[in-house]
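A single protein chain has been omitted from the complex, and every remaining protein chain is retained in its original position.
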Amino acid sequence: MEQSISVLVTFLLVGTLVAIMVSIGWLLGPRTETPAKGEAFECGNPPSGSAWGRFPVKFYMTAIIFIIFDVEVVFLYPWAVLFDRLGWFGFVEMLIFLTVLGVGLLYVWQKGALEWD
Amino acid sequence: MLTVVVVSVIKALIVIGMVLNLAGILGWVERKGSALIQDRIGANRAAIFGFAGAGLVNTLLADPIKFLTKEDVIPRGVDRLLHTLAPCVALFPAIVAFAAVPFGDRLRIGDMVVNLQAVEIDVGVLFLLAMTSLGVYGVVLGGWASNNRLSLLGGIRGSAQMISYELAMGLAVVAVVLTYGSLDFQEIVRRQGHMIGGWIPAWGILYQPLAFLLLLIAGIAETKRAPFDLPEGESEIVSGYFTEYSGIKYLMFFMTDFVEIAVVSAVVTTFFFGGWQVPFLASEGFVFPWGWSVPLPHVVVVLLQVAAYMVKVFIFCCLQVLVRWTMPRLRYDQLMWFGWKVMLPLGLANLVVTALVLLWIQG
Partner (left out) sequence: MPNNDRLLSIIRGRCAEAVIRTDDYRGDATVVIRPERLLEIARVLRDDRELAFDLLLDVTCVDYLGQQPRFELVYHFYSTRHRHRLRLKARVPESDPTIDSLVPLWVGANWLERETYDMYGICFRGHPDLRRIYLYEEFEGHPLRKDYPKEKRQPLIGPGSKGTYKPRPPEIPHAHRVEGMLGAELMRVQLGPSHPATHGTVRIVLDLDGETIVNADVEIGYLHRGFEKECESGFYYQAIPYTDRLNYSSAILCNVGYCMAVEKLFGVEVPLRGQFVRVIGGEISRIADHLLCIGATALELNAFTPFLYALEARELAWDLINALCGARVTSNFVRIGGVSADLPEGFAELCQQNFKRILELVADAEGMLLENPVFRARMEGVSIMSPERLIAYGVTGPLLRAAGVDLDLRRAEPYLIYDQLDFDVPLGSQGDNLDRFLVRLTELRQSIRIVEQCLRLIPPGPVDVDDPALRLPPKGRVFNRMEDMINQFKLVTEGPKPPPGEVYFAIESANGELGYYLVSDGTGKPYKCRARTPSFSNTQPLAEMVRGRLLADIVPTFDMINMIGGECDR
């Protein structure tokens, strides 16, 4: 209960702070709109349309590989906390788990998913 | 119940004040420090009644006021909601993450025991990781909402970079957790309190030197500062994800950087340099191995611990400023190569070796 309160209080206070900052800027700052000011910055060129296009698949690949390994790390935390109780059994179990993922890493490495140039 | 809330509010306010001031002072350290490195004078213009405070007035007062009174330009064609939300989403988790790190031991006031940690939970490490992971959304949203190709490139670079280095950071943290067997920051700090052979403080750096390096490097990468400042990449993509930001929102992104520096320093301090521990300072006062002892009242001990924590954090902040003014910027492929093919395998190896050593000690 006390734990949740401290989290809640912190969230509320920091949230308020951030909200106040945004609104102060909105209240204090001047507002003059000119056509040129509203343009997207393209190094001094007239804007050439929306930037929201389809993006190369390479970046999604990075994201997917990340998720796999991040989930792996999440599994490691409970294991790490209880490690002294699990002993050799836990170590071997986790080693098998890590080996599977290590092979996965080697595979994506070999496949060139980790090449970016 | 009410006391709990009041104490929580006070602690949270202290931490927020601490981190905001630290961010301001870091701005000053960055300016004056870089000036020192580069044979220049640095910020020295703003003054109150002729008192410039060696540029401190400039950074602590003049800068925020100036940013606050500047126009917040929102270009046409942007997603206005996300555009406003992005700096908030960037700043919020950074401050909250800092609040999870304990800045002192328990303080006893009469019957009441106050744990000097704003976010007082026993899985603080997980909480911190969760919050720092949220930081990526500020970058992505800022880059996407701006509807500008340069911003978009910055946002995409930022997300790829932050998630890649988050892995190495996570693995380094697992190794630390493995060493101490706890996810509670206070517990981890207390474990670093004793002396090895009576002389050397048992700080985490002695047990986990590689994890320290991994965490520091990954941390600098998470703060998006040189040599990892690709999401900004001024000479390539102008200002990256905050190209289209001005006024207070720009300041918020700017502050996020500094708060993140403070978070990285706080985490490094807590995991590897004893957090609020002062060498030879026990709960009754100093006890030196050559036999001397200096008894101190409880409040002084706690204050010394808080001061030690802040000094340590500040030292690591300065280290990061020094790195930023020394290193050139990496290229995207080099960044990813380093994250995936150097940091990640090293983190895995460190984990396995740590587990083996622990088993060997246990017999």
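To keep things simple, chains are lettered A and B as they appear, and every chain counts its residues starting from 1.
In this text, a residue touches a chain if its C-beta (ideal position, glycine included) is under 8 Å from a C-beta of that chain, and two chains touch if they have at least 3 such contacts.
Small disclaimer: the values here were computed from a predicted structure and weren't measured.
Can you work out which residue in B:Leu20, B:Val57, B:Leu150 or B:Leu281 touches the chain that's missing from view?
B:Leu150
Please pick, from B:Arg106, B:Arg191 or B:Arg331, the residue that touches the omitted chain in the full complex.
Answer from the full complex: B:Arg331 touches the omitted chain.
In terms of residues, what is the contact footprint of the unshown chain on chain B?
Residues of chain B in touch with the missing chain: 34, 37-40, 149-150, 152-153, 157, 226-227, 229-230, 233-238, 325-334.
Please identify, in ascending order, the residues of chain A that touch the omitted chain?
On the chain A side, contact with the omitted chain comes from 42-46, 48, 51, 53-59, 116-117.
Assume only the chains that are shown with their structure count from here on.
Where the centres are mean C-alpha positions, what is the separation of chain A from chain B, in Å?
16
Tell me, which parts of chain B touch chain A in their complex?
Going through chain B, the ones touching chain A are 4-5, 8-9, 11-13, 15-16, 67-73, 75-78, 84, 87-88, 91-92, 95-96, 99, 118-122, 125-127, 144, 146-152, 156, 159-160, 163-164, 166-167, 170-171, 174-175, 177-178, 181-183, 238, 243-244, 247-249, 251-252, 332-333, 336-337, 340-341, 344-345, 348, 351-352, 355-356, 358-359, 362.
So in the complex, which bits of chain A are touching chain B?
2-3, 5-7, 9-11, 13-15, 17-19, 21-22, 24-26, 28-32, 37-43, 47, 50-52, 55, 59, 62-63, 66, 69-70, 73, 76-77, 80-84, 87-88, 91, 94-95, 98, 102, 105, 109, 114-117
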